[in-house]
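For this depiction, one protein chain was excluded, whereas all remaining protein chains were kept in their positions.
Just so it is clear, A, B and C label the chains in written order, and each chain counts residues from 1 on its own.
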């Protein structure tokens, strides 16, 4: 299989490490560069002993302008904090090379949303139109020719996969939607902070980011796209004492009477050809997706109270980040979409 | 301090063990009987090494009719599966002795609800009126003279503590309420089952009991009580990978524009004199309540989407079961309500 | 790549499920049969939702004599309780087909050890000599022509990988060795029991099987093999609150003064060509091996007290069971030894 020369910018964080893990088993991705400014000079094997056997000789390097050309990179993945991808994308995006941003900088199409949700103007808003949203289940055709991909946020993928078919089918109302979700701790990233120590998290469950989590406008953007007009959601994330996994439990009002079976039939039809989507008849569990690119979804309709409940589970670092990014990149690179990805979860 | 002779019927389960733990530090409760039919003959110290130093000589006995009189019990706690308390309560409830049922058999006031939610007719419906619902924060005055107390379900206490002040004040709608909650595994009881093994639960988060969990009508009963007329809720429980703790995240529509500060002020006023309630300015965490009888609550109002979010956290085995039961018993026995209970959580 | 028709007998347990997971990504193993007597008729996807996308149509079947021939199986893996493999091996072992037993029935070479450690005479002791011990790091050459492979116990692989190079080099004494190890809970299997519920295990650490764990004679057999004469170990397993992973911390007396660097140099030399062994300069962590076939080892020498400490970490279900079995099978099938296996761990 032809092989692409890959650079990962911001490879020392969890999404970077997950990209390295996936690339180690991907027959067409050859990682020739892993940058990490704060870890420059550290061996990958020392920061991530889990990668010691796969990358015995790779060392994190500092990012410098010109590196992508110098190394002849075919693909650049970026795993950087929001705001910091923009100048690097501006440089490496040349219309030939594939650039896949795992951060937030190119996810929102409306540039006016950046100051509101991310606290700063977008510096290269002209690229927002060109960036293709990296969710093959919604934008597969656009991805085939994409050279700049914006990988969705982890909660966003989860909520979107749960609600999109129902909104697309017009069977739930576009307003009054509640997305109540719980995530494992890796979503908060690798650097130590008071909120992610073992003692703070273990045996604890709590909500955070109430009313104003940054994934809110992105969920609304996706659901508005499939519904045809404005969708509004209240999104409440929670932190669960586990490493990986997101479950979204979503509440929406039916537009007309609908049964549980009918709601699931809509999901099954929408996802019939999807290689990574499993529509289940019981509540999906995060654990069924551990380390895999699978997403499990289902729906319930409660006629007593007049609610439809849609649920989705996935691994936030795989399908919710690096696995989803590779899936999208596979499409853009003309590879089979499942190359180097597994739908089989690690259990237990 | 005068001491009451206490029997615990069904003491081998987690609520029974928690009662034993609390009683070990309670100056007025003297446990003279602990029954457990499936564990009869087993030393408490062998089934629960955590209690070895506190109860070196206590052994689980089988329950037999007449034991309460024979042993001169002043107080009988029952920690039994639903349906099994009724005949024992019928026997031991004599109008003098205090009977505290931690099960579900006397929680619902409307006897027609038992066949629907518990699958069988109530056998002594005449006692339903006499039973006082064991939530001092709502029924303190009734508890002072109670001889039969029905301790609330763990999720029910959590959701009630979050929503009751707002419904009592009339600031949220009585319909369309969603209670989305997560519990630690001890809520499922001690006996091993495929759903509560470590390997099934650890690193997992999933919903269960969708649309039809038995705590639903009990939440509705409480909230209807405080609201004055019919409240309807959709209740979705989740299982979180931790031993103890429940967090309820509740969504309700405001009846008129309300701010977060106004919602919290209503909570602070309602709970001003409560010894175990903490109204917080940040999202409550289950961990803050570990092993204590405290419940932490707060509220948020989202004007953008038109939702009020009310949250409560507690320890399902303490405030949510055995601690709450002792709190209610203290009231009925004329003791200081906080006797033998702590509001300080174990951290970390 | 040519493909082998594979049957997994006893596929409903954790080692069976791990085999299914690995086989799903293995280009030459085609699973055509998965048996599980207690789960017969259950879809694999229902018992293990993690495998739903990989095996949408596979159902556990009962084992019946003649199935291996009827289905034309090239490879039979057995994941059965000790004692139960023997009659099935007697049937399916025909000298052409590859039989890989993941249980204990063919691990010990000395038939007199079975009554002592497993409570029953071996029924086909003549096959004990023919069975090749499935640890390629020790028996690679024998495995190339093996038709019956006995996969090592999980603790045994761990302790052997830590101690074998030092005993082979004669730098530690053969007696007085202590193997102190901790395992994740999956080692206890899938069926629920009082000792493997979440509430029993979470936030707990304890020893078990003191003095008489069945892996003891197997560790001694391996170490005696490499040392040339009788090695004796005291083995103490512990249960750690995690799903997977074993760490063995082994204590041995040096035969002569030796430094930490010298001890590690012996390990590095012994494992220089091994694709799955990483010799580290810091204490190995179980987490570095999660879901991978890697084993991490190191050693320390304490001149103050006169002890050498050798440590090894691995995933008990992968390298310690099903991954190790596939590695050995790859050798016996003439495939590249690493086919379908990864040395990159899932982190975090």
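One rule holds for everything that comes next: contacts are C-beta pairs under 8 Å (C-beta built on N, C-alpha and C of every residue); 3 or more make two chains touch, one makes a residue touch a chain.
Note that the coordinates shown come from a computational prediction; the quantities given were computed from them, not determined experimentally.
Only one of the listed residues, B:146, B:162, B:200 or B:288, touches the absent chain: B:288.
Of the listed positions A:242, A:263 or A:278, the one in contact with the omitted chain in the full complex is A:242.
For the chain missing from the display, the contacting residue among A:66, A:95 or A:194 is A:194, taking the whole complex into account.
Residue-level contact of subunit A with the missing chain is found at 14, 185-186, 190, 192-194, 196-203, 241-243. Seen from subunit B, the chain kept out of the figure touches residues 14, 17, 20-21, 24-25, 48-54, 185-186, 203, 243-244, 275-276, 278, 280, 284-285, 287-292, 294, 296, 342-348.
Hidden from this view is one chain, which touches subunit C at 175-176, 178, 180, 182, 184, 199-200, 202-208, 210-211, 232-234, 236, 238, 240-245, 247, 249, 251, 283-287, 290, 300, 302, 304-307, 309, 311, 313, 348.
The rule is short, and it goes like this: only the chains that are shown with their structure count from here on.
With centres computed from Cα atoms alone, the innermost chain of the structure is A.
For this pair, subunit B with subunit C, the centres built from the Cα atoms lie 46 Å apart. Rounded to whole angstrom units, the spacing between the C-alpha centres of subunit A and subunit B is 39. For subunit A, residues touching at least two other chains, in rising order: 203, 243-244, 284-285, 287, 290, 348.
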